[in-house]
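Every protein chain but one is kept in place in this view of the complex.
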Amino acid sequence: MACSKYEYVKKFEQESILLPNTYVVIRIDGRGFHKFCESHNFEKPNDERAIHLMNRCASHVMELTTDVMLSYGQSDEYSFILKRDSTLFGRRASKIESSLVSLFASCFVFYWKDFFPDLSLKYPPCFDSRSVCYPTFENLYDYLCWRQVDCHINNLYNTTFWALVQQGGMSPLDAENKLKGTLSNTKNEILFTQFNINYNNLPAIFRKGSILIWKEVKEVVKTNPDGTSVSR
Amino acid sequence: MACSKYEYVKKFEQESILLPNTYVVIRIDGRGFHKFCESHNFEKPNDERAIHLMNRCASHVMELTTDVMLSYGQSDEYSFILKRDSTLFGRRASKIESSLVSLFASCFVFYWKDFFPDLSLKYPPCFDSRSVCYPTFENLYDYLCWRQVDCHINNLYNTTFWALVQQGGMSPLDAENKLKGTLSNTKNEILFTQFNINYNNLPAIFRKGSILIWKEVKEVVKTNPDGTSVSR
Amino acid sequence: MACSKYEYVKKFEQESILLPNTYVVIRIDGRGFHKFCESHNFEKPNDERAIHLMNRCASHVMELTTDVMLSYGQSDEYSFILKRDSTLFGRRASKIESSLVSLFASCFVFYWKDFFPDLSLKYPPCFDSRSVCYPTFENLYDYLCWRQVDCHINNLYNTTFWALVQQGGMSPLDAENKLKGTLSNTKNEILFTQFNINYNNLPAIFRKGSILIWKEVKEVVKTNPDGTSVSR
Partner (left out) sequence: MACSKYEYVKKFEQESILLPNTYVVIRIDGRGFHKFCESHNFEKPNDERAIHLMNRCASHVMELTTDVMLSYGQSDEYSFILKRDSTLFGRRASKIESSLVSLFASCFVFYWKDFFPDLSLKYPPCFDSRSVCYPTFENLYDYLCWRQVDCHINNLYNTTFWALVQQGGMSPLDAENKLKGTLSNTKNEILFTQFNINYNNLPAIFRKGSILIWKEVKEVVKTNPDGTSVSR
């Protein structure tokens, strides 16, 4: 056909296939979200509207990608985990990474007004995406721990930092210096003694992030003549 | 630090670096846009609003990614070409592919209302993305020809098909059968003799697609005391 | 230093790292060994000298690569299996594949005269090499089964084929036609009824291939004054 003279250029595409029988994690992360959150005056350290928007997007992605068995989100990132035997896009890395991240990004704008009804989006956000294979459940478990520990550490730091600044009247620089090199218990103590905040009583969604899993639901498949129903 | 026990999981990330000194093409393509266009009642075969929206998104991407030297769009796809010496994201394939496609997708939703003021977006769109390296200018040129020939062939077919259906009152199946295996000149003739359409006079943006390039602009850098100005 | 002007070319090297925590199989296979075996008048279908030479080479490779936990050989191929946690060459695929195959090939020539004392090597042999990651023990096990089933099928076929030709006086073409599409039991029967060969009594090394594993040995680490010794 008429295309044929140029079609050789397709041979330059180099496909990378994700190793079969491994858990595939696709992690997306907001690009330059420090600035994005500032621009939109997100509450510090956690803006609940933003968290719920992120969760809404992730659940939209998951509904359309049933091979995702679990998703975990915190801060400006979300991890989607494909089951071991997924054959999504023939396990082509680029297809999987790009489809999930672009859908997430377009959801972010699409659902924005549902979570920020009074605030218009200043500019379209951008996310990066990567895929990683984990050969064992243990490795996958450690991956999730890694992201959750990251959530915990950042959140404890940020909570203490903003308490010192917003409630304690400290300058950001002074707060930073005060916290430099401190361990968890020091931060817990500052929060408790100085601001009467028991860190462990803060909302779990801030401290631990969000997890999305499938819930088995009974679906009515037939209604019997006697009014009873058959479900599965 | 407390993370360290789990941080080993980061070693499972496998980075793919795009070969230096090659032109990098990132092509994105709407996923399931047949259905998307149907759902939003896009005009057939070309909806000008959609084309201008795509172009708006691409120009937003280009403004934020100055290493893109040229972009070419047609149908539901866009190709972004990085200059040979680009070091964008250290030429990491996943970062480049995902950032561009997610920005494009979020622009698509963000700018939708500017081009479809009377039509609300039914659901968030999704795009895939891939990167391909071309070692020579000739290969790059052939790549662009390949996409443009694809545009031409599809557009000539679609234009004739919809003329037969919409103006000629044919059923889609009959139109399909009539066009099966025909060459370009047959389609040109059908258009001309039956519908008085000279294909070559149709808007070039339909027949050839859209191209975005940088335009050198003179910028006033200093205004002289005498009122004249220095520009570069 | 003086090199620096040209050293940028090293950046074009694209390293591929084998996924951590997976079993790595490196399979090597003689290139054009049909011809090589013919040229050296190898006995058909199995030349014991050749098998022992292959095994000698593999054991040399294994002695120098202690991360290889098991090796399996048959026909002109050998598979080396690295333990999951191997960090050999930082798990760089090219380094591992090339080092093992080149050592094997040079061993093949080096040890040739020990197994073919009366036959000089006509030309230097060549092998290819590839590495494959298996995430679970089950996958690895199936890999080994795959190679062993291949050995079995080829050997049963070849044994029957050469019996028909060498003992039965058939032409190669007639033998081929006779065996075309036959199942295992037909071949077993031909061997038994026509040539009085009970296939299962043929040497296991022909039917099943060779396996090399590490044997724990007690090593004398100290000799006591009373003449007894301490070993570990």
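For clarity, chains are labelled A, B and C in written order, and residue numbers in each chain start from 1.
Please note the rule applied: a contact is a pair of C-beta atoms (placed from the backbone, for glycine too) under 8 Å apart; a residue touches a chain by one contact, two chains touch by 3 or more.
This is a predicted model, so every value here is computed, not measured.
Just so you know, the chain we are not showing touches A, B, C across the whole complex. Against the chain not shown here, chain C presents residues 1-3, 6-10, 12-14, 16, 28, 31, 60, 64, 93-95, 97-99, 101-111, 121, 123-134, 139, 142-143, 145-146, 149-150, 153, 184. Seen from chain B, the chain kept out of the figure touches residues 19-22, 133, 135-136, 139.
Where chain A meets the chain that is not shown, the touching residues are 11-12, 14, 16-17, 19-21.
Simple rule for what comes next: only the chains that are shown with their structure count from here on.
The distance from the centre of chain A to the centre of chain B, with each centre set as the mean of the Cα atoms, comes to 28 Å.
One simple way to say how far apart two chains are is to compare their mean CA positions; for chain B and chain C this gives 51 Å. Computed centre separation for the pair chain A/chain C is 47 angstrom, with centres defined by C-alpha atoms. The set of chain B residues touching two or more other chains comprises 12, 14, 16.
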